[in-house]
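A single protein chain has been removed from this complex, and every other one stays in its place.
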Amino acid sequence: MAKKSLRRAQQLAGSAEQAVRAAATPLRNFGFPYRAPTVPRGVEVPAEITGLGAHYDTGWARRPVASFARGLITEGPIRLATRLLTNPEIVGHDRLADLARLDDPPALIFAPTHHSHFDTGLMIRAIPVVWRRDLVVAAAADYFFDKKWKAAISALSLNAIPIDREVTGRASSDLLAALIADGHSLVIYPEGGRSQDGWGQEFKGGAAYLSSKTGAPVVPVFIDGTGAIFGKGMKRPKPGRTKVVFGRPMLADDDESTRRFNARIERAVTTLGDEALTDYWTARQRAATGDNPPLTGPEFTGWRRDWALADRRKLGAAGKRRRQQRPWPDLG
Amino acid sequence: MPRPGFVLDVDRSTPPMLFWRGENFSLEKLPADRTRVIYPPEPLPGIDDVDGAIRNALLNPLDMDPLPALLTPGMKLTICFDDASLSLPKMRRPDTRQRIIEAVLELAAEAGVDDVHLIAALGLHRRMHDYELRHVLGDRIFDAFHPRGLLYQHDAEDYDNLSVIGETDEGEVVEISKRVAESDLVVYANINQVAMDGGWKSITTGVASYRCLSYHHNPATLQNTRSLMDRHHSALHHSLWRMGEVLREHGPKIFTVETTLNTDTFPSPFDFLAKREWEWTAKDRATFLATQKSLDRVPVKMRRKIMHSIESPYRMTGVHAGFTPTVHEKTLENVYAQHLVDVEGQTDILTMGIPYICPYNPEGIMNPILVMCMGLGYLFNMYRGKPLVREGGVIIMTHPTYRDFHSVHHPSYIDFFEEVLPDTTDPAVMSEKWEAKYAEDEWYRHLYRTGNAYHGVHPFYAWYWGAHGQQHAGRVIIVGGDAPTVRRLGFTPASTMNDALEIAADVVGRSASITHLHVPSVLVADVK
Partner (left out) sequence: MRALQVRRTPVKLGMARITSALSPAAAAKVGPLELRRIDDPVRPGGPDAGWQQVHTRLSGICGSDLALVDGHASTYFEDWVSFPFVPGHEVVGELDDGTTVVLEPVLGHAARGVAPPFDGAAPGDGDDYAHLATPSADGLLEPGIQTGFCCSTGGGWAPWFWAHDSQLHRVDMPDERAVLVEPFAAGIHAALLALPTIDGVDDPIIAVLGAGTMGLATVAGLARYVPHAQIVVGARYPHQQALARAFGATVVVADRELLRAVRRAAGCHVVGGQLTSGAHVTIDAVGSNASIGDALAITRPRGRVVLLGMPADVSLDLTGLWHRETELKGAYTYGTETLADGTRPTTFQLAIDTTNHVEAERLLSATYRLDDHVDALAHAATAGRRGAVKIAFDLRNATS
């Protein structure tokens, strides 16, 4: 039965192709100017300013109609997909309760770890609703804004703002600062991109810089488990469980440089990572002595690094799923 | 700016007054021209940066070194905290205790303190359920300490783990948890919802033994406690302060952190409860009617569930840390700032609505003994100076007073109601004749130590709590209660407020003055 309908579909597709080909055949006769010109050899065409990448104007996506549409997308498909694929456990909202209770909650800069494309959807879902409404996401300009359609989707559904990760462009940081001053909260991945090998990367100064510039507190966030679900290089997602841990909002001290503040944010996220995998008191004790296992993984390279990653993942939320699915008893 | 409390004289255009009736409420028209209503002050503004304020208090304590200076590696640190009887109703997460303890733990971690125990200072209250501990302490602390057995609940019957600190001049033996006694530093995380709480009472009841508690939880002391909300005229608090002196001299070093809350008790849609009736908007009236009618129509179990699921949006109004008595004086200032209402003179008849909750039934059932305890123990004691009602006057309470008990939380209450109350309602007699039997019953002891039951002797304490009120009042009338149950409490049942006022007329005459204590929220009448 199935084979039969498959065969039928194939036949239909075949005839459609023939019809299109037949219709297109007369157009072949129309060359330039009906088609784009070809470039002569030896001539270099200057790159035009495309309005894509870091220059994409996302203003339209913050207009009321688009915001409303985004509300529907966020609470509908994104929420559902997040639930199905990542089944998140969200902890630490109580650390934001004081700010959330204010009549006019201040804009925050959320600085999560980054292991997967799912992180953004997960963050949108996990951030308390008072900030979710006016949330913008810093997204890599070279990845999310390289095509018109990709840019439009990113801007509409995630309220993404392109950020150039190669050069710290004034344009993008000014825009973000302006948005924060305007009351928008921001999700920015301080690592600058998804993890290459499953371990974290060093924090770049973006979050700390924006915080110092705007006075908005930075909220360190640790996301556990998305790397195992849809990490870099995976062809299709493996649904699993995740955990999102929010930390206490942080502000730069009076005489603290951006670099030192950035290091402090990284330590805070590291502590949260330890808290997520062990417990609060252990993490705190180790934080006091600087012994939290670093997110960037052990110093050595090669297979031992992967080996250590497997061990670490066993502790986390994603590890639980795999243990439960193991068909044979764990013999140690 | 919140308005202070005030006393309203009821006239013919005064709307009917809100009364609690257990898990529901009613509006009662009170007689004009001889009734006054005491309204509590509106909630004071809270502190915005709570965590900052707590940290500041820990770093700048009163009459003690800053907390970091008291923390050394290798020391024994014990953190005690108030149990589920505070706050009422439970506050929205994060709970103040979680904030305090996290702040303390962070300093302890920085100082390299490894040996930390967390003890719920239950006294003879029931052990908290795990979800309650999570609510009070937050998931982080619970998950870190509970699985390792470092977070546990005080056991006043575990004599192997209790130790005697000393004896007061009046021969009261101070006996507290051994871990607390042997700690290098004890931090107490407190919530002061009413003036009765806090101070030396925290440690000397919270982590004390039954023996130690019986010195002050007895009829003689509580009849001379005038009132529970005024520690300078409370025999109970005098005894506790004597014990505190012993603790100071011979006990561990205690670093007290006390916090006060405002009275922002009921979230929407119940926020009309705290409003003055003539200020109810159309929406408030519609909400009241809808709530009252629908509560009437659902089974009492569901009603209870609905009410107990309320989480209060309290705000913290103050935090002080350091040496216990000094801290407590500051705390009392804050509490009184929120609660005090000046009242001129006493009254013949005091009316009050009894709510669905009292300190001894969080998540449980307000059984008849607790109705007595709440009315005559707590609400009656909401005074400073003189009681609101004159001696020999009448107290009218509204509550369904069903004969219903929580068999897990209150096992000994059932027996108390069935065995002791038919025999006597006199606190002195019952203490003499029955208390020991209940205190020593193996089953109650077992349920208290391993289950979630109040100690066997607790119904006696709940009853003694009302001893002063019982002695003071000429008659107590419960409106809308189950008649046989009300009679067994030694009170008079009445079906309506008018009937109750008629019955009261037999005692205090036809033109007696009436005062209504308008709860919620909490207030303390400063009677001149």
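Observations, loosely collected:
Letters A and B mark the chains in the order given here, with residues in each chain numbered from 1 onward.
Just so it is clear, contacts are C-beta pairs under 8 Å (C-beta built on N, C-alpha and C of every residue); 3 or more make two chains touch, one makes a residue touch a chain.
Everything numeric in this text was worked out from a predicted model, so none of it was measured.
Although it is not drawn here, the omitted chain touches the following shown chains in the complete assembly: B. Across B:63, B:391, B:418 or B:432, the residue that sits in touch with the chain not pictured is B:418.
Across the interface with the omitted chain, chain B contributes residues 411, 414-415, 418-419, 437, 441-443, 446.
The criterion applied here is as follows: only the chains that are shown with their structure count from here on.
Considering their complex, residues 48-51, 92-94, 98, 105-106, 109-112, 114, 116, 138-141, 143-145, 147, 313 of chain B touch chain A.
The touching residues of chain A, counted against chain B in their complex, run 91-92, 94-95, 97-98, 101-102, 248, 275, 279-282, 284-285, 287-289.
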